[in-house]
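Submitted below is the structure of interest, expressed as structure tokens.
A protein chain is absent from this complex, but the other protein chains hold their places.
Showing subunit A:
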Amino acid sequence: MRLINRHPDRSGRLLLILLPFALLLFVYFAGSAARLADNPNDKLLPSATQMAAAVDRLAFTEDKRSGKYLFWQDSAASLKRLGMGIGIAAVVGLCLGIAAGILPLFSAPLSPLLTVLSMVPPLAILPILFITFGLGELSKVMLIVIGITPVLARDLEQRAREIPQEILIKAQTLGASTWTLILRVVLPQLLPRLLIALRLVLGSAWLFLIAAEAIASTDGLGYRIFLVRRYMAMDVILPYVVWITLLAWLMDLGLRQTTRLLFPWYEGAKA
């Protein structure tokens, strides 16, 4: 049978899903065991016990200096910045996208501008952000906003253009003004697209967050990783990376489920 016609069955599928993860873990821990057998003080590939100890120290023991649980403090600080950044970017991106995609008078000045702005590498203007907004929370949130808003806006502009002209005409014959047309016809149809776009920019949002925290911060997941790098504390860095990955994956899952729950019409309407 041709390869293209062969499908895994249910249990086979699950096995195939888990296989690469198991393989990855196996390769890591085999390497770790080998290096630690050579040199018990090796820091490069810490064992599971070493990482568990580090997590215990950071997540479940009070920090002697600040009296706080650093792991949770870092997580809360990072999530707050990320949430604010993504939230602001979503609202601004949605407004710009609708304006540029639906209103021809706004499209003319906005579309080329958005195209150019989305080409500015956000990290290159990070120093400008620090200079204008200071080293506080604002500049970190702004980096995320500036980094992902143009992408969101351009995507939503495109999606808004894809709404058939017939739908917009029909709404007008049903007595809609421009404002109510946007509110009741365009916006509800774009919200699921927004959630999908957010899933796609989640990776960049995390990238900008970690970058901002690495450069100027006193807490946060990115800050901690770059702080302990000086001591080659791989036993801290690796669990942090796993935790960030897990958080990002959960957000992605959450956005996907939200789309399905809030917009049950969306899956069918795509066909």
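The criterion applied here is as follows: a residue touches a chain if its C-beta (ideal position, glycine included) is under 8 Å from a C-beta of that chain, and two chains touch if they have at least 3 such contacts; residues count from 1.
Here, contacts and distances are computed from a predicted model.
A.B. asks: Have a look at "ABC-2 family transporter protein", "Cu2+-exporting ATPase", "NitT/TauT family transport system ATP-binding protein" or "Thiosulfate oxidation carrier complex protein SoxZ" and point out the UniProt protein name belonging to the hidden chain.
C.D. replies: Matching "ABC-2 family transporter protein", "Cu2+-exporting ATPase", "NitT/TauT family transport system ATP-binding protein" or "Thiosulfate oxidation carrier complex protein SoxZ" to the record, the invisible chain is "NitT/TauT family transport system ATP-binding protein".
A.B. asks: Of the listed residues A:Asn5, A:Thr49 or A:Thr173, which contacts the missing chain in the full complex?
C.D. replies: A:Thr173
A.B. asks: List the residues of subunit A that touch the chain left out of this view.
C.D. replies: On the side of subunit A, residues 164, 166-167, 169-177, 179-181, 183-185, 188-189, 263-266, 268-269, 271 touch the unshown chain.
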